[in-house]
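For this view, one protein chain was removed and the others were kept in their places.
And now, subunit A:
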Amino acid sequence: MSRQLDNDNPTIFAPTAPATSARRKTGKALLWDDRADEFLDYDEEDREGMGEADVGRGEREEIDAEEVFDLLRSITDPEHPVSLEQLRVVNPDDIFVSGNRVLVYLTPTIPHCSMSTLIGLSLRVRLMRALPPRFRVDIRIKEGTHQSEHAVNKQLNDKERVQAALENQHLLQVVEGCLATAGKRGREPAA
């Protein structure tokens, strides 16, 4: 890439949380299909199935912050071939889940990172595809870590802009690129 990188030498950290096996040990049923992750193509039938189960209220699957982190940790940074977990852009301690709501704080690697919107979009798309539709997701830049924090926050939470971005082939390709590794869920470092 000939373009000047926003941050050409980011700090890379060791994984902050154990890989997915920890969650499996809790014996909770998987809400999403790993194969779907690997193909990246979200399985509509699964999702509809979950939606119905949800409406029935009887068997509502609970999801915790750790699981949400798991969904996000292996997304690749748009500028570097490393995961958002390794860059500490997403951290397990910055994800909160309660009822039908999820709040994710993202921490840009540098305060003028122009990629923050794109990273935020990738997080949103990942959660849109992987979480049951009952979840309302709020994404915020971690306070004080970006110079245009408020403008980025507003954009990331405008659903019309998100929908339009997903219909923009170029943008979607970049997002898909970032999400291609999301299914690893911390099992191995992004290649």
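Just so we're on the same page, a contact is a pair of C-beta atoms (placed from the backbone, for glycine too) under 8 Å apart; a residue touches a chain by one contact, two chains touch by 3 or more; residues count from 1.
One rule holds in what follows: contacts and distances are computed from a predicted model.
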| item | value |
| --- | --- |
| Protein name (UniProt record) of the chain left out of view, among "Ubiquitin thioesterase", "Probable cytosolic iron-sulfur protein assembly protein 1", "37S ribosomal protein S25, mitochondrial" or "Eukaryotic translation initiation factor 3 subunit I" | "Probable cytosolic iron-sulfur protein assembly protein 1" |
| Contact set of subunit A toward the excluded chain (per top definition) | 51, 54-55, 96, 98-101, 103, 133-134, 136, 138, 140, 143, 150-151, 153-154, 157-161, 163-164, 167 |
